[in-house]
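The complex appears here minus one protein chain, its other protein chains still in place.
Let's turn to subunit A:
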Amino acid sequence: MGTSLEAENEALKRRISELEAELANRSNHTEAASQQSHPPPPNIANEREVTLSLEEYKRYGRQMILPEIGIEGQMSLKRSRVLIVGAGGLGCPAAAYLAGAGVGTLGIIDHDTVENSNLHRQIIHSTSRVGVPKVVSAITYLRDLNPHPNYVPHVEPLTTENALQIMAGYDLVLDCTDHPAIRYLINDVAVIMNIPIVSASALRTDGQLVVLNNPPSVGPCYRCIWPRPPPAESVVGCGEGGILGPVVGLMGVMQAIEAIKIITKNPVQEVGRTTMTLFAAYGASPFRCLKMRGRKAGCIACGSPERMEEKITRESIEDGRMDYVAFCGGRAGVRVLEGGERISVTEYKKVVDSGVEHLLLDVRDKTQFGICQLEGSLNVPYSEFESSKYEDSEAEAIKSKFEDQPKDRPVYVICRLGNDSQIVTRQLKQAGVFPGDRVFDIKGGIAEWARSGVAGEFPEY
């Protein structure tokens, strides 16, 4: 063991001095020539002077000895300025690997604070930092991992007001966000600023990764591939759909790999075609690589649209003409019922304590119902009410679900957060399932029942 480690150490030292010699040689007389053969993308600011300390030679030695990186790649990493948008499941591992790799300036933007339900996947935060802004928590971890980079905290959401100003300070952006509205905003600003985007997403047990606007003004942008946003009701977040920690972690790690490849400029990849990597943890062949379309001539972000007034510009973003939330059909909190049709968890607890005969209808899906449920509740998932809308008679379809239930008791409807239960309450009333109309929604759902502690300890998930 000892001797092989020493031998390895010696070999590394030799390789480092070779690389140092090579660097000194190049900077003496061949810099201009080497730049001509592989011109860097316009925005990677390669003119910034950087040097490596002896500690850094040692720290980065294991990656510097790769021919793909070398001393030049390491210098490019140190010169690079990378912005990570979102310090969540994707942003955490991406930030850790980029900080570890020696990126010179690492900016992180997020307005959230660390919650305990983040920690199964957002692995650079910690139990002791619950309640701390994610950006502050992330930088605490990263500084301990590698003190050399310049970490730039942005504790705020990325908006049309600040995006141009913030992104102007970076050469590359990692889209680690969780909603299409902000993905379009990042795209449009990155196209204007000429910076590549490494974009990833994940949900449940699947992940997707795509590099956009790379090289700038050559590769397709987000709008080339997705010109129209999905209907708001088809967009599912990790909070509702669930997410397996290592799946989103894997996608974040892959973003770090793509970022390193772009920064250290492998000229072979610069052909303007992009691929999308699909990952399906439970699929028969988990990795899939898809050839995507090229840049779209009429793209309103990166191309020349037929109607030039549609072209997205710095001005159209700054003066608020671009409303990203409206474009993506922003979903406001559900409010379909009147005050008298809803009761609080405290009021419902009184119903339980009084011993009044009633039906508690829980409309969460079967998996969630299996995690925890209130005593005596009947589970009919929301999706069944949804699909009854497509039956010939919605009312009959709904009635058939309650055939063997007594109809003279009051009904209380509960879900996870208090949105689905309002819709079901309305459907039950419209279908006239329970004569007398005593159907009530429980405000805030199971989450509020747990949080308020009305019935002592109850799991929150």
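Rule of thumb we're sticking to: a contact is a pair of C-beta atoms (placed from the backbone, for glycine too) under 8 Å apart; a residue touches a chain by one contact, two chains touch by 3 or more; residues count from 1.
The rule is simple: contacts and distances are computed from a predicted model.
*Asks:* With one chain of the assembly withheld, which option in "Ubiquitin-related modifier 1", "Guanosine nucleotide diphosphate dissociation inhibitor", "Multifunctional methyltransferase subunit TRM112-like protein" or "Pyruvate dehydrogenase E1 component subunit alpha" matches that chain's UniProt protein name?
*Replies:* So the chain that does not appear here would be "Ubiquitin-related modifier 1", according to UniProt.
*Asks:* Which residue from A:86, A:133 or A:196 sits in contact with the chain not drawn here?
*Replies:* Missing-chain contact among the listed residues: A:86.
*Asks:* Kindly state which of the options A:230, A:370 or A:453 is in contact with the chain not pictured.
*Replies:* Result: among the candidates, A:230 touches the missing chain.
*Asks:* Using the touch definition up top, pick the residue from A:107, A:133, A:180 or A:219 that touches the left-out chain.
*Replies:* Here the residue in touch with the unshown chain is A:180.
*Asks:* Which is it among A:62, A:288, A:407 or A:451 that touches the chain not included here?
*Replies:* Checking each option in A:62, A:288, A:407 or A:451, the one touching the absent chain turns out to be A:288.
*Asks:* Write the list of subunit A residues that the hidden chain touches.
*Replies:* Output for subunit A: 86, 88-91, 176-180, 183, 200-204, 206-208, 225-231, 234-238, 241, 243, 248, 251, 276, 278, 280, 283-284, 288-293, 386-387, 390-391.
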